[in-house]
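Sharing a structure here in structure tokens format.
And then subunit A:
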Amino acid sequence: MYRLLDRITRGLASADELAELESLAAMVRDTSLCGLGQGSPNPVFSTLRYFRDEYMAHIDDHVCPAGVCKMEPREAAVAAGEGAR
Partner candidate 1 sequence: MADKTIVIEPVTRIEGHAKITIQLNESGEVADAHFHVTQFRGFERISQGRMVHEMPSLMARICGICPVSHMVASAKACDEILGVTVPPVGVRLRRVLNLAQIVQSHALSFFYLSSPDLLLGFDSDPALRNLVGVARQTPELARDGVALRRFGQRIIERLGGKRIHPAWVVPGGVSRPLEASERDSILAEIPDARERAHRTLDWYKKNVASWTDEVAHFGDFPSLYMGLVHEGGNAAYSDGLLRVVDSSGWVMADGVDPRAYGDYLGETVEPWSYLKSTYFKPLGYPAGIYRVGPLARLNVAERLGTPAADAELAEYRERLGRYPSSSFHYHYARLIEIVHCIDVIDHILSRSDILDPHVRARAEINRNEGVGVSEAPRGVLIHHYKVDDDGLVEWANLVIATGHNNLAMNRSVLQTARHYIKGDQVKEGMLNRVEAVIRCYDPCLSCSTHAVGQMPLQVDIRDAEGSLLRQVSR
Partner candidate 2 sequence: MSVLTLTIEGRDVAGQTGGTILQVARENGIAIPTLCHLQGLSDVGACRLCVVEVEGQRKLLPACVTAIDEGMKVTVNSERLTAYRRRIVELLFTERNHVCSVCVADRNCELQDLAVELGLTHFDLPLLSPQASVDATHERFGIDHNRCVLCTRCVRVCDEIEGAHTWDVMGRGTEARLITDMGIPWGDSNTCTSCGKCVQVCPTGALFEKGRSVAEARRRRPYLPYLVAHEGRTR
């Protein structure tokens, strides 16, 4: 999850990877043994609930609306997308 989030914040991720993040987070929440594990994806869920548009901006528009994330150049994103699988 950290890796996927990291890629999103750097503007390297695709929409597929966001779906991947959501499914992974659900799986971790539902199958973890202890409360810490079950709660660990909560930040992902809550940010997705309230700021999905910002996620999408990182992915689709290659910008960070809050101006926090340092985005990799677009070419890097394209190259990373090709190399991701």
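By definition in this document, a contact is a pair of C-beta atoms (placed from the backbone, for glycine too) under 8 Å apart; a residue touches a chain by one contact, two chains touch by 3 or more; residues count from 1.
Keep in mind how these were chosen: all candidates are chains of the complex that A comes from, given by their letters.
Computed from a predicted model, the values in this text were never measured in an experiment.
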**OP:** In this complex, work out which of 1 or 2 touches subunit A.
**Re:** 2
Subject >> subunit A - residues contacting candidate 2, complex >> reply: 3, 20, 23-24, 27, 30-33, 38, 84
